[in-house]
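Every protein chain except one is present and positioned as in the full complex.
And then chain A:
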Amino acid sequence: FYLTPPQVNSILKANEYSFKVPEFDGKNVSSVLGFDSNQLPANAPIEDRRSAATCLQTRGMLLGVFDGHAGCACAQAVSERLFYYIAVSLLPHETLLEIENAVESGRALLPILQWHKHPNDYFSKEASKLYFNSLRTYWQELIDLNSGETTDVREALINAFKRLDNDISLEAQVGDPNSFLNYLVLRVAFSGATACVAHVDGVDLHIANTGDSRAMLGVQEEDGSWSALNLSYDHNAQNEHEVERVKMEHPKSEEKSLVKQDRLLGLLMPFRAFGDVKFKWSIELQKRVIESGPDQLNDNEYTKFIPPNYHTPPYLTAEPEVIHHKLRPQDKFLVLATDGLWETMHRQDVARIVGEYLTGVHHQQPIAVGGYKVTLGQMHGLLTERRARISSVFEDQNAATHLIRHAVGNNEFGTVDHERLSKMLSLPEELARMYRDDITIIVVQFNSHVIGAY
């Protein structure tokens, strides 16, 4: 059976979200015009998460995609918490003091982030108190540590990532008297998530990446064509430096067992991740936590299973690799996406498809016959092709949706094939995961005029 085009569209558009930055927010002109995001599940429920927020106490905007594994708990927690950790890391000492004093005296807190969320992107209400307390502990430590130096974005990002992962680990070890929360923190710690986060402030773009999601810049060349610039490195077996790093951190005796079948300890695809305490804790700690944990945890074969050749933990870290890029006028957009996209599409095609979508049909050159010899049939064919291209662009009001349509529906000729699209989207839940992964995409569009003026 086939899905009709409207049915296909309703599936593709179910999770799409767009945000346009107000042209002038009263403080400064933003280098970001806005962003489009979307996700298409393959797992049920989807294990990918996404976040976007504007920092209110410092300048800049945060955007991130999170790819969960072994459940969605860790990705969910990271998507809720990471930006707070980053924002706090970026705050100057006075602001931290101000916030702490406000909490202390029960006054209203300065808002730290303005979230840009799709209605389906939820925050866990039950854990908010717990999360807040951990965050507060973090900023109290920052206040105590007061280095007096201005905060470096790179450092802030690294600290925030590491701190959050640490807190996740700690919360699971300590547990919680509330049984629901207790189970939650354990699920978060025993599942894992990669993160790819962008911080944009004026022309300064920082990408902090942990795992195998990817950030890519769309660059328009002088001749109008599109090229891709990688702003992250995948942390997996294909990355020689990563393999090297892991090997360096463990005794030579483990060299052969460290990476097997392109996986960490023969099990895990990403070489860096949040959570995944099975790859971080000692065997004793794991056993103790599981035994004292709730029954559900004990019944779970996966959590009880200790990775083979597990000798010198930790094998895994959440520390991100940070890349700084000064935006140029030719840098038109940034794509953040989980590996579900990159498995199916080459980054060069992503750059072209998004570039053509964003610059729009109006840039399609008008046809002029001029002195050429053109027959009616040739012209008809040409127009039909142009129309098909236009209509596929017009169907989507969201660059991320447009990209997903191509990722899922592209045939061997690189054009969207409705039949294929329909097949891929109507796969039963249990089969979907075999043909495709969850896909989450954020496309950030830059304001070249603002960037050029810097």
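Throughout what follows, contacts are C-beta pairs under 8 Å (C-beta built on N, C-alpha and C of every residue); 3 or more make two chains touch, one makes a residue touch a chain; residues count from 1.
In the analysis below, contacts and distances are computed from a predicted model.
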Query = Which of "Cell cycle control protein", "tRNA-splicing endonuclease subunit Sen2", "Pyruvate dehydrogenase phosphatase regulatory subunit, mitochondrial" or "glycerophosphodiester phosphodiesterase" is the UniProt protein name of the chain not shown?
reply = "Pyruvate dehydrogenase phosphatase regulatory subunit, mitochondrial"
Request  = For the chain that's not shown, point to the residue among A:Leu145, A:Ala368 or A:Met434 touching it.
outcome  = A:Ala368
Query = Just one of A:Leu56, A:Ile306 or A:Leu383 touches the chain that is missing; which is it?
reply = A:Leu383
Ask   = Going by the touch rule given at the top, which residues of chain A touch the chain that is not shown?
value = 364, 366-369, 373-377, 379-380, 382-384, 386-387, 390
